[in-house]
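Note that this complex is displayed minus one protein chain, with the remaining chains in position.
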Amino acid sequence: MDDIKQKLLSKSKQTTEDRRGKILCYACLSLIIVLIVSILYFIINRGTATFTQNYLSLTQFLTGKQWNPGHHQIGALPMIVTSFLVTILAAILATPFAIGVAIFMTEYAPRKGTKALRAVIELLVGIPSVVYGYIGLMVVVPLVRKLIGGTGFGILAGTLVLFVMILPTVISLTADSLKAIPVSYRQAALALGATKWQAIYKIVLRAALPGILTAIIFGMTRAFGEALAVQMVIGNAVLMPEGLGTPTATLTSQLTSQMGNTVLGTVSNNALWSLALVLLLMSLVFNLLIRVITREGVIK
Amino acid sequence: MNPKKTSRIAKHVIYGSVGLLVILLLFLIGYILITGLPGMSWHFLTSVSQSFEAGGGIRDQIFNSVYILLLTTLISFPIALGVGIYLAEYAKDNWFTSLLRTIIELLSSLPSIVVGLFGYLLFVIKFQIGFSIISGAITLTFFNLPLLTRSIEDAFRAVPLDQRQAGVALGISKWKTIMGIVFPCALPKILTGVILSAGRIFGEAAALIFTAGQSNSVINYANWNPFSPTSPLNIFRPAETLAVHIWKVNTESILPDAHQVSSGSAAVLIIVILIFNFGARRLGNVVYRKLTATDKER
Partner (left out) sequence: MIYKTFTLPLHEIDLNFTSLRYIKSKLNERKEGRKVKKKRFSQLFLLGGLLLLLSGCGNQPQNKITVVGSTALQPLVEKAATEYEKKHDGNITVQGGGSGTGLSQVQEGAVQIGDSDVFAQQQSGIRANELVDHKVAVAGIAPIVNQKVKVKNVTMQQLRAIFEGKITNWKQLGGQNQKIVVINRSKGSGTRVTFENDVMNGQEMMNAQEQDSNGTVQQIVTNTPGAISYISFAYLRSQGIHPLKIDGIQPTTQNVATNKWKIWSYEHMYTKGQPTGETKQFLKYMLSAPVQRKMVKEMKYISIHDMQVKKAIDGKVTPVKEGQ
């Protein structure tokens, strides 16, 4: 009797097992939270020092055009504008292309073809940004120079390099979201007499719209944070961009090229961390956008 | 225009864009291989690099890249697995989960140079580990985690609910259902995720410049004691990876054959990633078959 009673009253083996598993998960969870919070705290702390310790004005930072932190001029507007321009242009270039390829992968291609294409696209992710930058310097910049004149360095060259760099991300995420649309949707459309394109365009693409938008924003996030490759082709002059072919600078390019030359704790160094803070805030905005899109993600 | 015609045109446009992509890919990979392969030799792969004389190789860089990759994966995989399982199986759909996802994504979109500097100031300076493999690996863990977590979560979500119901119906604990049934089913997808992130780690330079360092100490491959400073396995020695080497050679090197070394290294990098991709895919299939006792490939 006691045996059974004890068995019924004590926790079963399954429960302890489950508990242990849960504890493991929570441990990992807290670890990652600690990691993230520490890095966020660190960047915010350093990034705001420009304004809280050096007492430079935030308005000047966001609207000024003169960047010379050594002389307390911290107008970051040219970099912010350029960062946005290259990111948006790269996304505009990549989107139709990526959607086309993703449709091919999910709707037209035989399975083997899709697999091969995917493998190669994944390969692209592994090419270091330095190599992209190098090819950009050797091939893209001279090409741009021939096309629109000037030195070839600038927004157009940066856009083209970023376009190639974000392609893998955008393509594979778009393909994923197309694949997630149930076959029955397509079958229903075809059964109603729609052509294949009509089924894709009117049903599949529309249903996958939130996913596609997410893919694009993910691509943009990657473009926004890319440093080494852009630095090699953008020209690195902190000037407002006057056209697609004039040298200018992005937030990341400035950050990368200046960090080693400044001393921790000086105004010049703090100003650079403020740039990093802007990058952080921008990725936050991009992420919130994704969140909003996926939440509203119902077929209209 | 009638719908059939539109459909045909659309098809051509789509095929055209794929064609363009393929051309672009071929150009990129072709460019890297064509500029890199002529300089390739057994000597290049097996000798140490030089500071300012011609004829240096990339032996240590290849080893370092692989070693850092392994360490990073080893550190980040268990953590990512735990968080991935939590997000896919346990998390409720509330503000906390939403916030958690947002900050994890935030981490992944941080520019690698920022993560690298953070790692530099924290591990190299504050903890006084110095420029070392372990500093590099932990720093890489930072932006490997979000990618890996995401792909593991997705992989778990892709496993049909019936599998879990089957497990629970048999009276197995939820945890055991997850680890014993869902995990093996999700494994091929998880492996793909690991490969994808591995590719990114392998090619990462900016985060490593300030953490793992940009020069090598003298390494003796006969010394397998991980605590000896000349051992390749020592995690406290500075290590320059292949991607960092490419960066260094391109930016500051005065090697007479800098161009050759950098394009050769890039070619090696691509080939290694290629081997890695296909190898891991194979492995994924084998593991999957073993764990689920199926005979066919998926």
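So that you can tell them apart, the chains are marked A and B in the order they are listed, and the count of residues begins at 1 in each.
In the analysis below, contacts are C-beta pairs under 8 Å (C-beta built on N, C-alpha and C of every residue); 3 or more make two chains touch, one makes a residue touch a chain.
Keep in mind it's a predicted model, so treat the numbers as computed, not measured.
When the omitted chain is restored, the residue from B:Pro3, B:Gly180 or B:Gly279 that touches it is B:Gly180. If you put the hidden chain back, the residue from B:Gly36, B:Gly57, B:Pro146 or B:Gly213 that touches it is B:Gly213. Chain B meets the missing chain through residues 51-53, 74-75, 77-79, 81, 124-125, 127-131, 134, 138, 160, 162-163, 166-167, 170, 172, 176, 179-181, 183-185, 209-210, 213-215, 217-218, 229, 235-236, 238, 248-254, 256, 258, 291-294, 296, 298.
Not every partner is drawn; the one left out touches chain A at residues 24, 68, 70, 137-138, 141-142, 145, 151-153, 182-184, 231-232, 235-239, 247, 249, 256-269.
The rule is short, and it goes like this: only the chains that are shown with their structure count from here on.
Between the Cα centres of chain A and chain B there is a gap of 17 Å.
Remark: chain A residues 13-15, 17-18, 20-22, 24-29, 31-33, 35-40, 42-43, 96-97, 100-101, 103-104, 108-109, 117, 119-131, 134-135, 139, 164, 167, 171, 194-198, 200-201, 221-222, 224-228, 252, 255-256, 259, 264, 276, 279-280, 283-284, 286-288, 290-291 touch chain B in the complex. For chain B in complex with chain A, the residues that touch the partner chain are 3-4, 6-7, 10-11, 13-18, 20-21, 24-25, 28-29, 31-32, 78-83, 85-86, 90, 98, 100-107, 109-115, 117-118, 121-122, 142, 145, 149, 171-176, 178-179, 195-196, 198-200, 202-206, 243, 246-247, 250, 262, 266, 269-270, 273-274, 277-278, 281.
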